[in-house]
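Only one protein chain is missing from this complex, and each of the others stays in its spot.
Going in written order, the chains are labelled A, B and C, and every chain counts its residues from 1.
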Amino acid sequence: MTPPVPPTGQAFAATDNNDHLVQSVNPDHPANLIPSLCAKFWKLGWVTGTGGGASIREDDLVYLAPSGVQKELMKPSDIYVLSMAAQAKSLDRRTRVYLRSPAQYKPSQCTPLFMAAFTKRGAGCCIHTHSHWAVLVTLILETQGAGNDREFQINNIEQIKGFGRGFEKSGNLGYHDTLRIPVIENTAHEEDLTEFLEEAMDKYPDTYAVLVRRHGVYVWGENVHKAKTQCESLDYLFQLAVEMKRLGLPWITEIEPVKPTRA
Amino acid sequence: MTPPVPPTGQAFAATDNNDHLVQSVNPDHPANLIPSLCAKFWKLGWVTGTGGGASIREDDLVYLAPSGVQKELMKPSDIYVLSMAAQAKSLDRRTRVYLRSPAQYKPSQCTPLFMAAFTKRGAGCCIHTHSHWAVLVTLILETQGAGNDREFQINNIEQIKGFGRGFEKSGNLGYHDTLRIPVIENTAHEEDLTEFLEEAMDKYPDTYAVLVRRHGVYVWGENVHKAKTQCESLDYLFQLAVEMKRLGLPWITEIEPVKPTRA
Amino acid sequence: MTPPVPPTGQAFAATDNNDHLVQSVNPDHPANLIPSLCAKFWKLGWVTGTGGGASIREDDLVYLAPSGVQKELMKPSDIYVLSMAAQAKSLDRRTRVYLRSPAQYKPSQCTPLFMAAFTKRGAGCCIHTHSHWAVLVTLILETQGAGNDREFQINNIEQIKGFGRGFEKSGNLGYHDTLRIPVIENTAHEEDLTEFLEEAMDKYPDTYAVLVRRHGVYVWGENVHKAKTQCESLDYLFQLAVEMKRLGLPWITEIEPVKPTRA
Partner (left out) sequence: MTPPVPPTGQAFAATDNNDHLVQSVNPDHPANLIPSLCAKFWKLGWVTGTGGGASIREDDLVYLAPSGVQKELMKPSDIYVLSMAAQAKSLDRRTRVYLRSPAQYKPSQCTPLFMAAFTKRGAGCCIHTHSHWAVLVTLILETQGAGNDREFQINNIEQIKGFGRGFEKSGNLGYHDTLRIPVIENTAHEEDLTEFLEEAMDKYPDTYAVLVRRHGVYVWGENVHKAKTQCESLDYLFQLAVEMKRLGLPWITEIEPVKPTRA
């Protein structure tokens, strides 16, 4: 029998590691889903060489992969769990409190970035990839010079419909809409990205993703389904954008909407 | 025991969801085949981020994936079933009648497009992909200017033999034949593509596929085998065409047929 | 119980389909190996849309995939078997005699081409792919003009060591050796390629492969291991050659051998 789950956010004795929080036979339990998603992402080339990762939030509990794990080999017992309510405001790594910690690992440097999506946007899942396509898009933008290098834009591509219109808005973007993804500069320490990520989220209140120059992308969504499908759609668009660039095709075009003639 | 299958096209009480229509141990039953095909297509990058899909027709019954499902995770219980005979002529989504609907889903916007292949061509299967190669081919054509951008043409490639000669014609295209695939402009709402798809089918009575600009491709065939292998062959040719373009090689050439010298 | 295997080359009553020839629990039996190899090749993009294939010879018996089968779905029961000794000299499809034929299929048009490798070179396995890289190499060669377009050459690449030095020669090519693969023109009917393939084999007595313009490649070897690894090495080199072309790098270079200084 698993012990009863204590109220989230409550303090635990250091000797109680709450292993029951990552033990479930349900394949959709976050502790099972993070490893299966990460294995899928590894095959897509998104989390090569322990880079990248994913985190899931269910109500107050946040499930996180540890630092430095081979993503296709991750196990439920590798997962950290923390309570959002139990955290001090800063979420600084020195004061972060985990309900459950795997032995022999360190917390991921991505933690405060995932937390930003959970606290500022109420996201249920956040994915971080090192996809080549994301990195190449930021490198291509870099060549456009200061002032024109801080935003990826693309319009008139069907896959743009894969994105929600924005935080607390219903419905998705349309085919003719311009998808805008902010780009922030990379920092020497991943945790230091947090303030810039949050700044970008403030400046782009409807975005579900932030590109990090020469590094990758953070993508989130209300739930795992939305985070994953938005991440897939975005990677699709980044790849398309790189291929368009190679063929000399522009990312932004003016296209007159086609009207149906039938009633 | 499964209840007896009522005559197709017959009206059903709203309380009867006909779940038996999607329950079979036969892996080749459409309700099993659509999920297994879609999982395969997901790995090929054809149905990323819930885009694209596939539909199968057996006699009067049409099996359809719902909208917004992760294609590699689809289950037989996710499948819609409709009777062609039971539909009003317009096939408008407001008047469409489903024999079986999965809970919690919405019908796919692709439905009237799949139906066009079934009604106008007697197809047994129709596949819709968002393949990068299909989209890139339409983008490359766009650069050729109005009047030259509405048809993809390629000849003198062995894989062209992967296509039937046309509706109600026997045999396949030959190596030296020119494969012609019409391109229609994308519309803001996928259902609005239907009339343009049908127009293209009228104008190209022998085509088994229609490209949709900046969106993807619809491919069909008499049965699942033909739809899938034609879709694969077409994606192969689209990829080749993009790579030829990058290398400055033309899609259309004049090549003198080689004659065998032996009797 | 399986019936006893009759001496190969012996005539069979038309009513005896010799199904025992394709029934074995040994995964390395040709009737099991052809489907598992073809499934692997399908994932590599070599046998898309029913194109391409593979054949294995064990002593007098030749195992062949049928025409028009989805290569990742092939089953042992789909395999044709013929006896080489039982064939008339021409191997013409009208006079070809099969010991075992699957119901509902037609023999592959590749049959006489596979047979050429078996009869002229004593090969134990022959693979035919429609790999994009093979086709692109023939297209790139085409741009070099008549007289310079009939042979693919590459040297000073480690993977060249993956090829045997030639028919009845021991050992493999060296790093500095030039690998030469003849290119033949494609014909409207695949069977008509046979005489040109045989001509190329006569002209290049040591080659283990023949490229077919705008079509693909035939690769063989003494046994399945050698045919498969030579086919993989060749596809690797074709891909490298296309990428070198894109980067403006020549396929043939003069490189002074490095001498070890230690005894």
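The working rule: a residue touches a chain if its C-beta (ideal position, glycine included) is under 8 Å from a C-beta of that chain, and two chains touch if they have at least 3 such contacts.
Small disclaimer: the values here were computed from a predicted structure and weren't measured.
Enquirer: What are the shown chains in contact with the chain that isn't displayed?
Expert: Even though it is not drawn, that chain still touches A, C.
Enquirer: Out of A:T50, A:T119 or A:N172, which residue would touch the omitted chain in the full complex?
Expert: Selected residue, touching the omitted chain: A:T50.
Enquirer: Touching the left-out chain: which of A:L44, A:A86 or A:L136?
Expert: Going through A:L44, A:A86 or A:L136 one by one, A:L136 is the residue touching the chain not shown.
Enquirer: In the full complex, which residues of chain A touch the absent chain?
Expert: 45, 48-51, 70, 130, 132, 135-136, 139-140, 142-143, 185-189, 192, 195-196, 212, 214-216, 242, 245-246
Enquirer: By the contact definition given up top, give the residues of chain C that touch the hidden chain.
Expert: Interface residues of chain C facing the absent chain: 156-159, 161-162, 174-176, 225, 228-230, 232-233, 235-236, 239-240, 243-244, 246-247, 249, 255, 257-258, 260-262.
Methods note: only the chains that are shown with their structure count from here on.
Enquirer: Stepping chain to touching chain, what's the minimum from chain A to chain C?
Expert: Between chain A and chain C, the shortest chain-hopping route counts 2.
Enquirer: Which one of the chains is closest to the middle, using the mean of its C-alpha atoms?
Expert: Of all chains shown, the one whose C-alpha centre lies nearest the global C-alpha mean is B.
Enquirer: Approximately how many whole Å separate the CA-defined centres of chain A and chain C?
Expert: 46
Enquirer: From the C-alpha centre of chain A to that of chain B, how far is it in Å?
Expert: 32
Enquirer: Counting only residues that touch at least two other chains, what does the list for chain C look like?
Expert: none
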